[in-house]
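One structure, pasted below without further comment.
And then chain A:
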Amino acid sequence: MDDRRLQLKFYETHDGKDVLKCIQCGTCSGSCPLSDKMDYAPRELFALIRDGEMEAVLRSNTQWYCVSCYQCMVRCPQEIPVTDLMYILKQMAIEQGISPKTAKMPDLYMTFYREVLKKGRLTEAMLMIRYGMKHPTDTLSNAFLAVKLLKRRRLEIIPQSIKEPKRISYLKSADSERTETK
Partner candidate 1 sequence: MRYGFFPGCAYKTAAGYRESVEALNRALAIQLVEIPDWNCCGATAVFSINSSVALVLSGRLLALADLHGFDEIITVCNACYTTLRKAIHMMEHHPELITEINKHLKTETLQLKRLLPVRHYLDVLANDIPEMRWRKVKQSKSDSDLRVAAYYGCQLTRPWKDQGQPERPDVLEQFLERLGVTVIEHSAKTLCCGASHMIPYAKDCAPLVSRIIREVRKKNGNIIATICPMCQFNLDAGQGRLNIPGTPIAFFTQIVGLALGIDSKDLGIDKLLVPMYKISDNKE
Partner candidate 2 sequence: MYSVLKSEKGGVFAVRSLLKRLLTENMVDAVFVAAKTPYSDLPMPTLISSPENIETADPLAPVAPFNASRQASILLRSDTGKRLALVLRPCEIRALIELVKLKQCVLDPAILIGIECKGRMENALFLEQEKQRSGISISFYQDDNLKEMICSACNVCDHFQPVGTDLTLSVFGVQISTGIGVEAESETGTDILKKMGYSDVQPPAEREAELRDLQQQRLEAKSVLMEKTAEDIKDIKRFETLIANCLNCSNCRVACPVCYCKECVFVTDVFAHEPELLIRRAVKRGMIKMPTETTMFHLTRLAHIGHACVACGHCTSVCPSGIPVADFFITVGSKVQDLFDYEPGRDINEPIPYLVFEEENQ
């Protein structure tokens, strides 16, 4: 993998160069609800990007653990849009076909993504079923919950969709057109 090219590509994205401002203070990591589960703290990720260690960055699970709570972003003393940069790293990882060690989140997002591409809307139950086929253990633990939800008329089995899903076939072309991460 061409680390240097990927590094430049990251810098060229909107706000990508902001990582150069990072003073490694650790506010982002300290503010992150799940940073102790990450391979690298967000702060470390920025240091790795600056060192050009892009393969290590893109293979890490860090960006996939980002819950988009934006806490890091509003606290960063250098006003780096940390959360937005995590999105860029996720997209770059997908583009590079890299599967991080803990691949559950990309799977979940992909399932979600395909469902929306096809139907225009998401049905939570369908998401759970499709995702569950890949990760049966997560499904089992959720089965008890499903029964409870069903009892309260809160499970929708009929898939939701927009009126004529064919109308939005252009989403697929938008998907295939993906060239550069913006």
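The rule is short, and it goes like this: contacts are C-beta pairs under 8 Å (C-beta built on N, C-alpha and C of every residue); 3 or more make two chains touch, one makes a residue touch a chain; residues count from 1.
Here is how the candidates were picked: all candidates are chains of the complex that A comes from, given by their letters.
On a predicted model such as this, the values are computed, not experimentally measured, just so you know.
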{"item": "Interface partner of chain A in the complex, by touch - 1 or 2", "value": "1"}
{"item": "Residues of chain A that touch candidate 1 when the two form their complex", "value": "14, 33-34, 37, 65, 67-71, 73-74, 81, 83, 87, 90-91, 94, 104-105, 107-110, 112-113, 116-117, 120-124, 128, 131, 135, 138, 141-142, 144-145, 148-149, 152-156, 160, 162-163, 167-171, 173-175, 177-178, 181-182"}
